[in-house]
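All protein chains but one are shown at their positions in the complex.
And now, subunit A:
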Amino acid sequence: MNNTLHQKISQFLDNDLADPEALELLQAIHSDNALNQTYQQYAIISQVIKTGDYIPVKPDFAAQISARIEQEPYHFNPSLKKSAPSRYRWYAVAASVLALSVLVVHYDKQLTPTSHQASMLSMSKPAPPLTNKTASQLAQNQSQKPLNKRINDYLQAHNNSVYTSGETNTAASLTSVTSYNQK
């Protein structure tokens, strides 16, 4: 058994051991002092043949590092899992942009509601009976006044009572609305 493990150490030092076996051997060296000693001595032999020099290694060299590492906090971000958060980050950016654009559109609508309302009103409601004076005044001021003001003027000039009293012909107004829409 020992001979087999020693031969594996020899192969490991020469990069001749497959991954699973090498991992198994390293774990055995880590947990078995006698095996660790053999590994250290084989490494010394190798070193002396290559360099003609002997550099001793403290028996507890790895253990001291291990003890110091135990005191270190674990604060790594595993590199293998880096790709997943970055994908989610892009989703988050895309969602933020979408939300922002919705807000901008909504805000824009709030800023110019009257233009929309105006077109809706003109399409859905019959043309009100205006007096000549009022119509000419509106036409005159149309290009000068702001849209809000124009709508307010329009609504004030519009007399709702004509519909309830039946004084106006609604069908004729609808016809004019249809023709306006087509135009």
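Going forward, contacts are C-beta pairs under 8 Å (C-beta built on N, C-alpha and C of every residue); 3 or more make two chains touch, one makes a residue touch a chain; residues count from 1.
Keep in mind that, in the parts below, contacts and distances are computed from a predicted model.
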Remark   = The chain not rendered here carries, per UniProt and among "Transporter", "2-oxoglutarate ferredoxin oxidoreductase subunit alpha", "Phosphate transport system permease protein PstA" or "RNA polymerase sigma factor", the name "RNA polymerase sigma factor"
Task = State which residues belonging to subunit A touch the missing partner chain.
result = 6-7, 10-11, 14-19, 22-23, 26-27, 29-30, 36-59, 61-62, 64-66, 68-70, 72, 74-80
